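All protein chains but one are shown in place.
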């Protein structure tokens, strides 16, 4: 199997060019000031930056080029998400670009792809996937929305929680139990019988909603069942791992710079062994996170037998690394990082949020061990 | 309830005098050289030192004075065991003095006490308790020896494992399932149908045996069932916690001394922040272990409602502290502690052994939480 | 009368009045270092907790290295004129006095040119600006001081011996933090101790073995610190001294970060949320941030470890390149 549903891979030089454009875009338009402004805005994300990302052709990251997508495979997605994590990107790249575009790309519904992907790719429509229930486990077990068919039409009932950009989305792809199986349904933003409640989130750069369905009309996306969902989630896991690896590295770099310039006791505090040793240990985490995220992306792209173990490994290793590095960063900065105006807490908030998004570390450690056991037998 | 079955408590000044005599005895006769010699001897313990301890009146530590015991309650036992742990005492104080003497003292069998305790107290007979099965859990569930009655006589079948000083003991108190309940049986060292296998132990200061019973004749000790056993085990847990707290403090002190005298890079290595900070963190562990062991002993002596939680807390907190301090001690010493002739590994071995004796830390963490839950309801 | 008060007397009165940590710091400092006039005027009100105070130690350039403060005090008519900037000052808006550390001799080594002042806060020349913290609260302030006057008899201790006054005051502050000061968002109900078991039970996670393991360890850390503090009190009663209180702040830092970690593990994805409609999540998130108050404030964990290693264990002091230099030649001044 290969997890890349987007057709022929992009060659290395083109990938490098895309990465470079994206990095430059974030450097020019994704500053900390912009992140803070966007996170406090009504939309909860940076609409201007999202337009620019769309103009760059990256809004439908995981969708095939023929439908206007970027045609990016796991490796390119992971590397772009490293840049996004470093900049604390405040835009629906994961929601619309990876989850929604990826789920459509992984479906068998050519008509839906042709109809829905181009406006996602152009940035005209923001899409997201509503999947997990109130327990927030992002597992098939935790899907609590039920789809009922009457004739050719479907109606949805139940609750989807923790829906990223759920209140902002123009298009919702809702995973529901339909006649015993998981299926994906398209629901319009203005559908009757749907109530979207914007949730206050601890990490203000990632808006979320709770969505209640009470007989909401929905259209089935053909061939977007459990298998397509799992493939899409694997892609999202690798994307999120990349975001975490990138965030960890950036907040680490910021910390090391501070250690070199902050003078106490007559010398840079980075000369104190306690901080030097913390820094050395954190570097192991930062590099391990990068290796894990990239290793998982490569395995997924190659369809390697190790992919399952590596994706789960990346999921918890990158979450733990980002959490640990962001937490240590505050401590190593001291008082200055306890102020709202210092960026350290923005990384800490993102790290805490990313560590729960798509499921927590303990969940993925268990999946990793299970994958190893399976390989073992 | 009070866990002290030894009669009137010893007053404070007498306790202090006993502690002082015991410390002096260990200082004079329990040197590292003596420990190494004893641990490599045929008996596996320091017979000369044990005679001196007996002469001091401390061999039957937990037994009443009227039967020749020391009449020590949990507080005195804990404090003596701190000294024993510090010196890596290589003698059956826990096996004979706490477990065996304590189980007899906690029984209702006045005849057995009068007959068995005096020779234990004089050091003439070394006694121990055979309790746990092959899983080594020291729980009622794990008792695998079965007692069968025929007329007035009992016979034992099954295996008791991890019996401390089991091959050296002159008298075995064997806990067995008798008609559904736990009971304690006296078995003579030369009983037919008993096979004692001396086990090679990682910590060479604590000999152990595996004992197989095949129809071995045994006498019932009256009123030494589950309740007496649990009271005795609580006393042993506090004793072991004291040993761990004492061992942790001694190996810590040895390490701090080394940090002050070892010169590298032109100064004592204790001036390097990495080692200073490790030392500060370890001091928290050392002091917490002492507080835990003493707090548990006091609660047990007072019959406080908190005793159960505190005994379980001490069991894992002291085990973890000793393990952590002993392990860090090797690292902080560097190469010199990697040699057989340096004492650090003796503490590391004792710490690893003590951490499993009577049950591991995870087991006691679970018991601690259960005790808190019970108090909570 | 006031000059007869020993530290033990002060302690007894503070205990009787159930004084908070801030009042304790001030009362002990004024009793030990105040002039007779100041003690007469303030001590009775102080012991009763009746004077709002603030601490003016830290500066943007003097955090862990408090001895490098650059706020200056110069002799002037009627006392001293103070100019400089302080940070991390709680209660500055309402304070009547601030315990201020300023440099009075720039040619002396850094620790030897500092003096401590009881600074009247309600005067022109003292400008208090709230500082927003990572929790979103504005508990602390920056204080900009431009020629504020301190009366001559409001000097604490001797001129150029302010470091001694500060050490004494910091000792009381750290002991307060080690006993576990306010951990919770102000206004929330209940005491300061998290009931972790109840949270796990309420969230249906109490049967999860990994949660149980973390719960037991987190509660154990708290109880072990409490047992250490019990021993400290017993030692002080028996012999007048104990090194154990010095461990409390470092231990409390682990406890508070640990509590937040367990709460987050219990909540799982629910910790993504925040705000008053999600009180458990808000509490867990608040604690995850607020724990840095203890691990950074009042001397970071790193500084605490230095103190423990040097003062309790007698390990060698950290090398400090500018310790003996005239302060005006140190990197704190010349960069």
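Each chain carries a letter (A, B and C) given by its place in the written order, and its residues are counted from 1.
Everything that follows uses one rule, which is that a contact is a pair of C-beta atoms (placed from the backbone, for glycine too) under 8 Å apart; a residue touches a chain by one contact, two chains touch by 3 or more.
Worth saying up front: this structure is predicted, and the values here are computed from it rather than measured.
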item: In the full complex, displayed partners of the excluded chain; value: A, B, C
item: Contact partner of the left-out chain, one of B:61, B:101, B:194 or B:208; value: B:208
item: Sole contact to the chain not displayed, among C:12, C:76, C:132 or C:210; value: C:210
item: Residue, one of B:115, B:135, B:149 or B:376, that touches the chain absent here; value: B:135
item: Residue numbers in chain B that touch the chain omitted from display; value: 132, 135-137, 161-162, 199-203, 206, 208, 263-267, 269, 272, 274-275, 327, 330-331, 334-342, 344-345, 348, 352-353, 356-357, 359-360, 362
item: On chain C, residues whose C-beta touches the chain left out of the figure; value: 208-210, 213, 319, 321
item: Residues from chain A at the interface with the omitted partner, ascending; value: 256, 259-260, 267-268, 270-271, 273, 275-277, 279-281, 283-284, 287-288, 290-292, 294-295, 309, 313, 316-317, 362, 365-366, 368-369, 372-373, 376
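Convention: only the chains that are shown with their structure count from here on.
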item: Computed distance of Cα centres, chain C from chain A, in Å; value: 40
item: Between chain A and chain B, centroid-to-centroid distance (C-alpha), Å; value: 54
item: For chain B, residues that touch 2 or more chains besides their own; value: 273, 277
item: Shared interface positions of chain C, touching two or more other chains; value: 302, 305, 318
